[in-house]
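The complex appears here minus one protein chain, its other protein chains still in place.
Letters A, B and C mark the chains as written, and numbering starts fresh at 1 in each.
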């Protein structure tokens, strides 16, 4: 199978908001992160996406030391690509957010592209259970991109709405990115864009022709998007960060179980999951972390 | 699982053009049709779509006798829904085409919605290997619909392009259909509309809100459409009529093998294949054939 | 001509950012607002959209006294509908923003639907000249809507991106709006969604079927959107808030000159500009302000 037909599966292990109370497989400790990443690698993931957690409280942390331990532990265990979040969690400052890249110079890091409401909703009674303004100014987009370029880190452009896509197209003209671009389409955040074939096609049509893209989505939008990506030439992100279930009403045993499901989808679509090295080729990555 | 989450799988066993020289599993004889239908039923199909063939030559035939034998044979073997083609094949007259419904009063029959070029192309050198004008006038659409209504036959509205959808919306105002409508989206015929997320969404958006729909497609568009339908609430048609392979470069052992693959897709999408009786409920069918 | 074919023209006189240095016709004083509103009324506008300015500095102000004088002055002069901004300008607190509605109980007021970057860009060199995070949380959306309902004020739902549309659809389920809804599509803000036929159709398709809508846009998107709205059954907002020119490279003499141009567009589309009273009927307004 040609490299172009391979599908890159990313596992987003924890995120900033999913807690063990929702799914006990969410990693908090370094050991849990390493173990979960290794299982995802064995299941077929080429990339793990990491938000570090405070091992005691389980809350997201901007501690570089904790994050370094996680990266080191995963790297020693397997060649999976490490993609670090520069969102970290509510309350992280811009400095803390980009510090992750400056200190650890990962192969990949997320780069958020627009400010927006980021809410948790009760979809039965249509109440807002909690919300924050997720701030990602143009200045941050530009500065983060420049730092990533200096650090040899490939940005994964997180687009939650059309505005985010247009923002990247505008600043791209400044030459701050190493081309081609790589996008993550994020579906179903309350405050962002919901999944719909027409919305999906808009995102696909608007990004540069040589850009690569992946899909992730909140709850049911996770695998719904994965099906579409599998046959439309995209890549797939799964993981407990976005969805705690493996199917309707059934908790996933871990992000690795969702990776296994993604592999089945990819194979039914006559593609194969990319190995980490194949993903490195597809995305133009520099290679393993400098730990 | 609620009925609304079930997915109706149709197997189109032969069509008018696929020959044993392309895939030996294409049925020509009554026995082959019955056997193939039965295998598809066992694999999870709720409907078989039938174009009869001359057992000697393998060419499509408008013989009611042959068709009756096929219907009878299948019906005796299993409760699968029988959906008869009113296209038959090149050269069939309008009278021959609708005669299928008049004589056999099937539960379902295809109803083509627009005239168009129907061509076979060489996609490497972009040559036209053969073509016909597939004639389906408004008058035929209207008369066929009326006959189907009289015979208790549910039309499956075959739409190959936006024009076909609009044609149905226009004549629908005459009250000639039993509502709600059921559509088959046909992708990738050379002369019609190719598969694309935006085109798919147009078809979905334009049909009446209470209509049901299925997807089928030529060659690679077959399973590409199936993936989309699986997560977008649609139904799926597979079969050697549309695609002779089970995956790139590998001949299918029969339409039943494609049904098996469709079942896997449906189940990964957290749905279940509808049984024939569940499909009858979903589509409002009258029940088994009057043979 | 039936009421349904009338087109409501809104003039947004000043906004929060356009200054006399850019176009001297931007009103700062009460007299200038009244005069400009009156000219727009005479030109064919049914609604004026108002952000008050400090008469001295020209900066946006949250002063209710100033705003009341403007409303009073306009109301004494002509029956145009007054639509007050609840955005006011950078730095206004949520309390100041909704206070406009509480104190003045206008017939209409803007209601912003999402948080976003709101930037001013240099489109030649692709630099960001200034930006702010325009904060409109779900809580604000909900509270503002409730206050408007209590005050008999019709919200004009400002949507800058798909997320904004979805936000309104989510909270609408709480019953906080008087139905049907009225939307303003805002095109071309740097940070939001740019104008494109497909984006336009997405907005049209996603809002409730009985909702009314208008278009406005930054710079060239102003009249580009107006052309589309004129033939697609929408309403039109013009004004110096969004665009300082009357045509490429030529400053508008005032918002009223843009109203005149909008009237020509509307008439060429075989529609007529709605009078204020016709607009009141179309939008279900309570009638003139309680000053």
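Following the convention adopted for this analysis, a contact is a pair of C-beta atoms (placed from the backbone, for glycine too) under 8 Å apart; a residue touches a chain by one contact, two chains touch by 3 or more.
Since the structure is predicted, the reported quantities are computational estimates derived from the model, not experimental observations.
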{"item": "Chains in view touching the one left out", "value": "B, C"}
{"item": "Given C:35, C:96 or C:196, the one touching the chain that is not displayed", "value": "C:196"}
{"item": "Contact residue for the chain not shown (choose from B:116, B:207 or B:246)", "value": "B:116"}
{"item": "Option from B:42, B:93 or B:135 whose C-beta touches the chain left out", "value": "B:135"}
{"item": "Footprint left on subunit C by the chain that the document does not show", "value": "196-198, 200-201, 204-205, 223-224, 227-228, 230-232, 247-248, 261, 264-265, 268-270"}
{"item": "Residues of subunit B in contact with the chain not shown", "value": "114-117, 119, 121, 126-128, 131, 133-139, 142, 160-163, 166-167, 170-171, 173-174, 190-194, 198-199, 202, 205"}
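The rule we apply is simple: only the chains that are shown with their structure count from here on.
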{"item": "Chains most often in contact, by C-beta pairs", "value": "A-C"}
{"item": "Approximate Å spacing (C-alpha centroids) for the pair subunit A, subunit B", "value": "40"}
{"item": "Centre distance in Å when subunit A and subunit C are each reduced to the mean of their C-alpha atoms", "value": "37"}
{"item": "Chain centre separation (subunit B, subunit C; CA means) in Å", "value": "51"}
{"item": "Touching two or more other chains - residues of subunit A", "value": "198, 205"}
